[in-house]
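Removed: one protein chain of the complex. Kept in place: all other protein chains.
A and B label the chains in the order they appear, each numbered from 1.
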Amino acid sequence: MTRRVGIVSFAQVTSPCERRRNEVELVIPVVQEAVAASGIPRAEIGFTCSGSCDYLYGGPFAFVSGLDAVGAWPPIRESHVEADAAWALYEAWLVIRSGEVDSALVYGFGKPSTTDAAEVLGLQADPYTVAPLWPSATDLAALAASAAIAAGVLDERDMAEAAAAARRAGLTNPHAVVGEDVTADELLARPVTHPPLRDADLAPVTDGSVAVVLAAEELARKVCDAPVWITGIAHRVDTPSLGARDLTDVPSARAAAVAAGVGDGPVEVAELAATHSHEVVLLRRALGLGPEVAVNPSGGALVANPVVSTGLIRIGEAAAGIRAGQARRAVAHAASGPALQQNLVCVLEGD
Amino acid sequence: MGAVRTAVIGVGQTKHTAARTDVTMPGLVREAALEALADAGLGFADIDAVVLGKAPDTFEGVVMPELAFADALGAVGKPLLRVHTAGSVGGTTAIVGAKHVMAGVAERVLVVAFEKQSESNATWGLTIPMPFTPPLVAGAGGYFAPLIRAYIRRANAPAHIGHLVAVKDRLNALRNPKAHLHLPDITLEQVAESFLLWEPLRYLDTCPSSDGAMALVLASEDAARAAPGPVAWVHGTAMRSEPTMFAGRDQVNPQAGRDCAADVYRQAGIRDPRRDLDCAEVYVPFSWYEPMWLENLGFCEPGEGWKLTEAGVTAFDGEIPWNPSGGVLSSNPIGASGLIRFGEAAQQMRGRAGDYQVPVRVGKALGHAYGGGSQFFAMWVVGAEPPD
Partner (left out) sequence: MTATSDPAADAPLVEHHVLEYPGGYTRSLGPALSAFFTGLRDGRLVGARTPDGRVVVPPAEYDPHTGAAVEEWVEVGPAGTVTAWTWVARPKPGKHHLDRPFAFALIRPDGADTALLGVVDAPSPDVMAVGMRVGPRWARARHGTVRDLEAWVPLEAGARPEPAPPDEAPEAADEPVTRIVCPIRLDYEINAGVATSRYLRGLAQRRIIGQRARDAQHVYVPPRGSDPMTGAPTEIEVEVAQTGTVTTFCITNIPGLSELAPPIPYVTAQVLLDGAATPWFGLVTGCAPEEVRMGMRVRAVWADEPAPDARTLIGFEPTGEPDAPYETWKDYA
């Protein structure tokens, strides 16, 4: 089964702190926008898949509330992953490739501002020997940064460059919740708050949602003047044991990139779901992205991080860049788990 | 359509029980995975992808536990996907695993589902009150019992029908060494006199809370031909969802269930499920759901389901045995239950169901799972022979 799958529309909503709308009300606008822009009537979309996280929601069955925004009548083929919506896209891609359907709606949503999201995500760590010490996701990422710096793989300046580039890019991204005309030197003058990380090295808390519509090639060409093709997609996971991982690299991202065929052609743009600035550096290297690649023209997750939507937004942003003529071939990345334990890599190409 | 033909080549499960106090969570899933791999004549290194399903993470208090279990699942360096579709999740997990093979992305997939409910409490886990959301004052049973009352009224069903199912499934479970509940002395009187929980449901009309794990190894046609034992072929898979509540919703005989069944039957060439299947493993967590699902799944006309149950049509030695394994009424590790249904259907078609093996005449069996407010459905049909 080698039918190509294309992205035919993409919509996102972000907010630094969404005090008015709840989850279903965040999903309504992105689903409406993405479906309308897809050119495929809602009733004809073959499959629906979402990504969310109960622990960000604060209770079980977060995804059920999201379903009310989709219009699941007559009954729909629908599924859900407890993960970033990029993995929901992966499942939808499988279903289209299997031939069962020709199109899919993929969406994600989350409101990390309602809680201490870094603390909640720290509970992804080993429940027996790590979680009882309550390290947050920030603590775990900081440990990874510490190891990488000690190994000489990157330094504070590399991190500050990545953070500054993100913040400058955020100025022109309407969905960014952070934007600042700042240099690496200026950031280096700011205090270190989570050694070795500074506040600017951390992704901002962001509420939000995202939706993407996929279509098999024949349908994509019918409804969209410039579909963006998924020419490769793969994901891999590393060991959960932080102290057993090679923290000087991102082995699962490296392997996913190979499996997705990143190196099979030139890459002009890469959207990386690095939520800490040192991860931009590590991922660049792990994905084999040379200096000619424009990394995170949107600003990436460092300017907007609606958890469990962030990865799918990277895919959407990369696709949007191709549609806008900024690139012909791009890479998008999503991550999950403490300190980039799990990585998904997607290669996108325009015609 | 060109999808790669897919087979179940290995099945493994733990002995389901109220509390596994001798293993960690990774140990629990590992046990089921090892049994399935051994059954398939494979090691972890032979697996291309791992799919894990379970109920809400609040049950065990671990966010996305599959990440913490990557070592135990042999998933390091591989694709690992976590499915969560409420009670239907076990079934959805199998389907997502099958999609990996059908899409040509993997040759061999390890599919695992589990729940370690003893880490907390199932009643609490299912009904955590959320701000601003109408609370389930009477718990999960309090949601389903009114629907059962509505069914009894619609169908004019006599009061003892649920008890027949409660006895049938527990007697079936006596033949299944992996089942949680083994109640050799169970009788209709015992069920009818057991504590009234949510009228009309009595204690013995309801499922237990179990710790358990289930694992399948799914393989492409090429890989299946190399399997050491008999395989069960996937003839059809389907999922349907409908909203929790909407104008005109039939909560008793949900459209999503009917549509899902129609889809999977069409794929598998099933015109009359009563005649064209050897057995069905159906998610029946409360006894009355057997007659309700008999109608929803098209085994009879609406209003007639209880008559089939009463006549023994679904008995172990009946025309179309339902839940020969003992079903959810005998074992219910919530996240795994759907996969247990799917896996037990496969075992029947492989001739591997041991003492609870039913006769294989037609060569097809149905696996069914549902969840949420009777709104999420996942089904598959597996067969002893490859699909045409």
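The definition used in the following text is that contacts are C-beta pairs under 8 Å (C-beta built on N, C-alpha and C of every residue); 3 or more make two chains touch, one makes a residue touch a chain.
This structure is a prediction, so every number in the text was calculated from the model and none was measured.
J.: Among the chains present, which touch the one that was left out?
T.: Computed over the complete complex, the missing chain touches A, B.
J.: Which residue among A:242, A:280, A:295 or A:313 touches the omitted chain?
T.: A:242
J.: Can you tell me which of A:97, A:194, A:254 or A:333 touches the chain that was removed from the display?
T.: A:194
J.: Can you list where chain A touches the absent chain?
T.: Touch set of chain A with respect to the missing chain: 18-25, 28, 31-32, 42, 55, 58-59, 65, 67-73, 114-116, 119-120, 123, 125-135, 139, 142-144, 146-147, 150, 193-197, 239, 241-244, 247.
J.: So that we can see where the missing chain sits, which residues of chain B does it touch?
T.: 19-27, 30, 44-45, 58, 60-61, 71-76, 118-121, 123-124, 127-132, 134-139, 141-143, 145-150, 153-154, 195-201, 243-250, 252
Keep this in mind: only the chains that are shown with their structure count from here on.
J.: Using Cα averages as centroids, what's the distance between chain A and chain B in whole Å?
T.: 33
J.: Spell out the residues on chain A that touch chain B in their complex, using ranges where they run on.
T.: On the chain A side, the touching residues are 1-2, 22, 48, 53-55, 58-61, 63-64, 67-68, 72-83, 87, 90-91, 93-95, 97-100, 120-121, 123-128, 131, 234-241, 251-252, 255, 336-338, 341-342.
J.: Which residues of chain B touch chain A in the complex?
T.: 1-4, 24-25, 55-58, 60-65, 67-71, 75-86, 92, 96, 99-100, 102-105, 125-126, 128-130, 132, 238-244, 246, 254-256, 259-260, 372, 375-376
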